[in-house]
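Taking it in order: structure first as structure tokens, then the write-up.
Complex shown without one protein chain; remaining protein chains in place.
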Amino acid sequence: MWFLEHAWIIPFLPAVSFVLILAVGKRLPFGGSEIGILSVGTSFVLSACTGVAWIQHVNAGGGGEGGEEALGLAARAAEEGHHAIEPIVKTVTWFQFGGHEFPVGTMIDGLSVIMLVTVSLVSLLVHVYSTEYLKGDRRFTHYFAFLSLFTASMLTLVIAQNTLMLLTAWELVGLCSFVLIGHWWEDKPNSDAALKAFLTNRVGDVGLIIGVIILFFGAGTFNIVDINALAAEGGLSHLILLMAAICLTAAVCSKSGQFPLHTWLPDAMAGPTPVSALIHAATMVVAGVFMVARFYPVFFEGFSISSSSINLLAFVGAFTTVVGATLAFVQKDIKKVLAYSTISQLGYMVMALGVGAWTAAIFHLFTHAMFRACLFLGAGSVSHAAHHTFDMRKMGGLRKYMPSTFATFVIASLALAGIPPLAGFWSKDEILAGALQGQTNAYPAMLVLGCMTAFMTAAYMTRAIWMTFFGEYRGEGTPHESPRVMTVPLWILAGAAVVVGFFNLPEKLAPDSIALRFEHYIEPTFAFPEIEHPEFSFLLAAFSILLAVSGIALAWRYFAHNRGPHGLTERSAAAAWGYRVLENKYYLDWLYESVIVQSIKGPIANGVYWFNQHVLDGVVNGAANVSRVTGNWLYRSIDQGGVDRLVNASGAGAEGSGQLLRRIQTGRVQQYAALLFAGAAVLAGIFIVII
Amino acid sequence: MVAENIAFGLIAAAIVLAALRVVTTRNIVHAALYLIIVLAGVAAQYFLLGAEFIGTAQILIYLGAIVVLFLFGIMLTRAPLTGESSLDNDQRWLAGLVGLLLLAVMSYALIDQFDDQELPADTVQRTSQVADSIFSTYLVPFEVVSVLLLAALVGAIVIARKD
Amino acid sequence: MTDFLNDWGLTLVTFIPAVGAVLVMAMPKGDDLLVKVVALAASLGSGVMGVLLLLDFDYDHAGELQYVVDKNWIDVINSRYIMGLDGISLPLLALTLLVVPLCIIYSWNHLPDPGKPKAFFTLLLILETGMVGTFLAQDLILFFVFFEVVLLPMYFMIGVWGGPNRQYAAIKFFLFTLFGSALMLVSFLALYFLGDATFDIRLLPEAAAGIASTTQLWIFGGMFLGFGIKVPMFPFHTWLPDAHTEAPTVGSVILAAVLLKLGAYGFIRIAVPILPEAAKDWAPYIGLLAVIGIIYGALGCLAQTDMKRLIAFSSVAHMGFVMLGIATLTPIGFNAAIFGMVAHGLITGMLFFCAGSVKDRYHTLEISRLGGLLTQVPKLGWILGFCAMASLGLPGLAGFWGEFPAILSAYSPAPGLPVETFRTYMVIAAVGTVLAAGYLLWLYQRTTFGVPKEEFADEEIAQLSVFEWVAWIPMLVPILVLGIYPNLIFSVTDPAVEKVLHSLVGGG
Amino acid sequence: MIALLAQAGGFTAPTIDYHAFAPEIVLTGVLVLVLLADLVFERDKWLIPSLTGIGVLAALVPVLTLALDGTDRVMFDGAYVVDDFALVMKALFLIAGYVVILLSTNYIAEGDYHEGEYYFLLLSSLLGMSVMASARDLISIFVALELLSIPAYMLAAWRKRDLKGNEAGLKYYLMGVFASAVLLYGMSLLYGVTGSTLLTEIGAQIGAKPSSVPFITLGILFIIVGFGFKVSAVPFHTWAPDTYEGAPTPIASFLAVASKAAGFVALLSLVFLAFPGRSDVVEPLMWILAAVTMTVGNLIALRQTNIVRLLAYSSVAQAGFMLAPLAVVGDAGQEALTAVVVYLLIYTAMNLGAFAVVIAVARRTGSGEIDSYRGLFQYSPALAVLMSVFLFALAGIPPLAGWVAKFVVFRALLSAETVSGAVLAVVVAVNSVIALFYYANVARLMWFQDAPEGETTSIRVPFSLSAALGIAVIGTLVFGIFPGLVTHFGDVANLAASAIP
Partner (left out) sequence: MLLNQFLLLGAVLFCIGVYGVLSRRNGVAVLMSVELILNAVSINLVAFGAFNGDVAGQVFALFVITVAAAEVGVGLAIVLLIYRNRRSVDLDQADLMKG
């Protein structure tokens, strides 16, 4: 219980570490990394303890001290016959408005606990890994400081008790990603990427801010538990929930790299590879998924997930999985392959949430964190070996030089591809099952898209592995295996990728005592919608395995044995076109950019030039350019031209009339006298006539 | 009564004509001479109104002092004695317009107010009454004027003298 | 102690700087150090007084005016010397008392051309008296006088110690403000005659209740112009970029930190409480101008090529949030506005400090010529980044608590205001936060990231001096502390805001 | 002598309250003394100004004792009244006169002018003003007006060898004579229609007449035109800039301040005592005069290049501000009177100050061009600060006294609660912004521009000039910060009390 009530310590430690590293890091023998590892390590231990405590708490049936705030609602829920286990809430006063006090505090439930564990574990491994990877970097200390802050922010996010706190942490995560992506800011592309990441996220944040506001006025509180309870009970109108859900979806799109705001994510590869691992596996991008899970009653009711067969969330997720997967095919940069793969997998999670498969989504989040981190760190290890390049065309044959990296990378890839019994299989299968069964209706479109992705995932990962590890080495120098401090985390993660899938074995395959443990402990029972849990389907499982295997096989044939439609792009115009479309990321960036920019920038020739030169530029750049151009125009013509000129003109007008009036003063006294007498006469005339 | 009216008419006509010559003649000395006629005429009108002390003062001060002053002034400034147009400036039309406008306004007001009201028959006021008044009710202005004359005297000397 | 503070506290805190100004003027000519010491001592003296007041303040009754002084001043028109401190004034008083000494410290070795410390510090101290007095005055005429007192010192500060285009900027600043305040004065007088022949801000809400509603609208209009120009609201903002750009660093800091607050404070303290009904009629238009200001200011920023001018334009946008909060006429909005004022004061003040230090080192603020600040003066780069983040409203830093609650309040404005309109404003304002991030980060990227431009690449650029640190840390710390624990301000302002808005909505 | 005359006939000698006349008697005595001293002590140049200054201060003593005494003294059936209004104005004239003497001391001594006569004439003019403050009938007003004007005509021409000086005197003299002719004609009309020269009597009579009498309208109008010249209201202001420029600067300040104030004193007595029932004429007339005066004055001032001319036009505009309350005299009553008196008091302080700086600066630059103020702040910061104080006071920026003046005007205009009053208030507001342009322009030159080459040493200011500056700046600051002091004077100055003899 102690751990559950003092969860604030978990994010607090890395936060302190941030300050400490900044303050004294440079003077320490390991440049501050030791503080970071120590604090995050402690956080991990505490998270694990919290997890254990939570399991005990659930086993005890939610007894003991309940959350102080949710008591009233709990009582109501109890009356309705639920066996609800309330979140553990601890708060202190933060600020007050209009006479009401608003608290800040922690809220611990299954979701928080699993996130705490995931985040702190991945972060710890990334910390350790980074000590070698970033060795000798000139901003080594700063790097670790912000790594700590990043972790602290994400840990805060997952235990946030209210929406404001969530918003705060959400933005801090964005800030840290900005700093870390732009770590090597001497090069403009890196700082561009950082800017793009931050600004895109900011766009989504508008959705979050408005969503939070709508929920605040709808529910009258920032308290997440209360909001959820009200939403689940039907205490909020459907319109409010729908609006809130749409706004929050926008936030998810930007943070979790969902279509159409995903374009920042591949660019974010400009940061150091461990940072990419952290961003993609555990912290930044899953924040969106976490947020949906956190406000699930809002989405569930708002999008009518229980009764529809398609909805915004599910569609965005499903569409993103396919988009990500197809784009992953054409990348030449190994990190970009992984980045698009992440987008695709995040799409899975969002889709799962959209079809009502809450547990599947979180489970996939959890398993995905393990093999994704492993893949990224593996890629880092590869690049470490291959002269700091990520271009797969300059790799090849690395299998021989770096066996550990190879092995872990393959394990993680298989997990990702969904080969049983690795972790990815279980979670992915659950998602597909969720789509198949849906709530009252099935989600057929989601199922089809999900299956397509399952096939493609297997295929592109095979391609990546082939290009990297097989064939002949195409790069410079002699590659070498990375040191222990990098491979150990790889092995840990690979191990996790193997085993974590068993945490939520289907009831059909396992005894009750170990089946669906994840669902049992993690899925909230308090203030949570009634969800239909998908049944495990052997048919579907078999089909998905078939898809994965055939994907691997076909890709293998194509690359390793050089069979299949090679040179298709040369021979078929349609295929060439298709390839180009993919290579240009569906022309999405171009769409934002040049359509708007061209309309302002003018001649078509210019536009064609832009088409050629800037197809790869991002949506944010486009919008930014529009803003800049508009700003320029506003500033030059309206601000400096209009308002100002008016003011200046009135001044000039006054001076001009002054100049005119000066002519009265001719200097000749008799004209003055004439003015005096005439003035008297005219005034007298007027007054005598009028009065 | 008729006699008085005839006298008034004659004197008034003389005053107006002389006054017009004062402001139109091309010879400055002539102007001064016409001014004498005007001033004397005005003095005569004062007598007609029964204001004998004022009439006397008018003759003494104006004719005796001021006109002489003017003549000295004319000589000291060596104004050309022969007639020429340079006595006038180029805003005669404006001047005439302003004068006529003023006249119109003033006469309208005067006629509107007093129409054909008669002066009382006996308008004579003794000099002693004036004197009593000056030394009682109007003592302050009297004293002030004495300082005024002193100041004007001292100042005019300083201004006019060569140094 | 309490008795002493009750009787003399507010008077002393206001006039110690004025006495200091006289002393500075009386100092012998050549002794610059003595001048600086006296100036600093005076502003610190006022600051100490302020700390005593803050310590002694009864926080349980923050809604009530405390330390009230009420003495005869101009009997004929029943205008009195009334000073008082409540939860609305308190944060702004503290802000002023904090900023001025820091400005003096910053100027210690940084005195802008053409030097002349005596005149400079005299003006600075007079400025402080005016600013402090404005926040404390509880009588319209007294308020007006203090409100105007700040005008001249600022005018000279811009005009004498400013940039190349300083003369134009100074006169523009002056004329705009004077125009507004002339109409404001007419409004005050109209209140006096139509109300109860009093200028007492405490009594006026009741006294003005009987004024015909159309007349109220006109009176409010006069005040709107007076305060709106000072804020500055779109479209009266054009004096601001010029003034900010041309003013010396310290001038910009004070302008941003305190002067702009006078207008918004006027709305909160005077215009809205006294004429609540007129305020309701005006509110949608104020809100509209506020959101236009937010977007317009942001777009204006994107067009700038000069770092300081960019920061100046950002003030237009930020004050837009403040005004949006006020326009909602809700406690949340007002709290947000006050917090926003303090936050903007600290943050933008700091940004101007940074700009000033950049200018000292590179002798230019042309963004295209800058770059790689982080490599040459890393600490300055970090601080600039910190302030930029705070300025764009990052949660956890002070800027957020001015911005977010303002947006929040627009969702549900006071009863009687058009809800749909305000919700539209809310969305627009929220979009404004993106633009804010855009221009600030773009600025940050171009000035601090990358490598230094060729012309400065080989130059030895000085690191931050002790004076800069001493002047900045007291501003940086509150940005963080207030961001983490906003209740420091909200708990003080909230009761006072409730009281002010009582006549309007009765809370909620 | 009076006793002798009294024995001569049925003459009853008037009772004379010598205490009430004490200020004038002292002034007359000093005046004679100065004239004599000039004859006797030709060597001791310092003597005359000191004597004059002390004499003026001595005349203040009875003003104070009378004020302490407190009772209104009415003499000659109400033709001459010493009440609080009169005392406040007398004090104003005497102090302004004293400051002008301080300003003159070095100017006249160094210019080798006729010193004794200069001070003699100055004192004569002051005596006329002092009488004017108490004069309550047409004859007294006329004579006092001439006493204060005629010496001033000559003083304006005091720089005898200077063509501009001559021209200044000539213009002032001619315009003055014309104006007093118009004034006299107006007075004769009012006397004719009422049969009395007493203001209160005239007021009672014409107030009782039906509302529209062209004759009375004409009389009132001519009188106001006559004083319009004195206070330099547009279109009767034309002499002011030329005269100020050509006259010795101390005299320019004397004309701008004391002479203008004297015009206002007479105007106030007339408006409040003789025309109270005729606000149908006075109000629209004053409205037009005020609006036109302030606007034209300000607009022309924008284009001036000579500092004295600038101040001249500024004082024209200021006269417009002062006339404004009279445009609502019917509704505002005492408020309007207070406003004008307060404005006059404050205007005296700040305008004298500005002229004092002009004199001080001209000692170095020898030029009246505004351009010669360039960079003054750099080589003579104290003078620049003082000049800024006075200019911004004139512009009405708190806490300098000018705001109080503007404020009372606003108050009077709005207290009438009429549309015309409100509109005029807006006109005043707009004009104060226009005015700021040229005041600030001078400040801009002094502060923001570089000094001409070689100007490094600060300007030495002689003691008497410093004293004048000190008095002016203290007045400007104190009145601004403690407006109660000055509004108090405005309030006690009540013409209604003496309306009942």
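Note that the chains take the letters A, B, C and D in the order they are written out, and that residue 1 is the start of every chain.
FYI, contacts are C-beta pairs under 8 Å (C-beta built on N, C-alpha and C of every residue); 3 or more make two chains touch, one makes a residue touch a chain.
This one's a predicted model, so the numbers in the text were calculated from it and none came from an experiment.
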- Task: Mind giving the shown chains that are in contact with the missing chain?
- Result: A, B, D
- Pick out which of D:78, D:169 or D:228 touches the chain that's been left out of the picture. D:169
- Note on the structure: The missing chain sits against chain A at residues 662, 665-670, 673-674, 677
- Absent-chain interface as seen on chain B, which is shown: 1, 4-5, 8, 12, 15-16, 19-20, 22-23, 28, 31-32, 35, 38-39, 42, 45-46, 48-51, 53-54, 57-58, 61-62, 65-66, 69-70, 72-74, 76-79, 86-89, 91-92, 94-96, 98-100, 102-103, 106-107, 110-111, 114-120, 123, 125, 129-130, 133-134, 137-138, 141, 145, 148-149, 152-153, 155-157, 159-160, 162
- Name, in rising order, the residues on chain D that touch the hidden chain in the full complex. 138-139, 142-143, 146, 150, 153-154, 157, 160-161, 163-164, 166-171, 173-174, 177-178, 181, 184-185, 187-189, 191-192, 195-197, 241-242, 245-246, 303-304, 309
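To be clear about the criterion, only the chains that are shown with their structure count from here on.
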- Query: How many angstrom lie between the CA centroids of chain A and chain B, rounded to a whole number?
  - Reply: 103
- Query: Whole-Å distance, chain B centre to chain D centre, using C-alpha means?
  - Reply: 31
- Expressed in whole Å, how far the mean CA point of chain A lies from that of chain C is 37
- Note on the structure: In chain A, the residues touching two or more other chains are 651, 671, 677, 680, 684, 688
- Query: Of all residues in chain C, which are in touch with two or more distinct other chains?
  - Reply: 175
- Task: Using the touch definition up top, name the residues of chain D that touch chain C in the complex.
- Result: 338, 377-378, 381, 385, 388, 392, 395, 397-399, 403, 406-407, 410-411, 414-415, 417, 425-426, 429-430, 432-433, 436-437, 440-441, 443-444, 447-449, 482-484, 487-488, 490-491
- Item | Residues of chain B that touch chain A when the two form their complex | 89, 91, 94-95, 98, 101-102, 104-106, 108-109
- Message: Can you tell me which positions in chain A touch chain D when the two form their complex?
- Response: 651, 654-655, 657-659, 661-662, 664-665, 667, 669, 671-673, 675-677, 679-680, 683-684, 687-688, 691
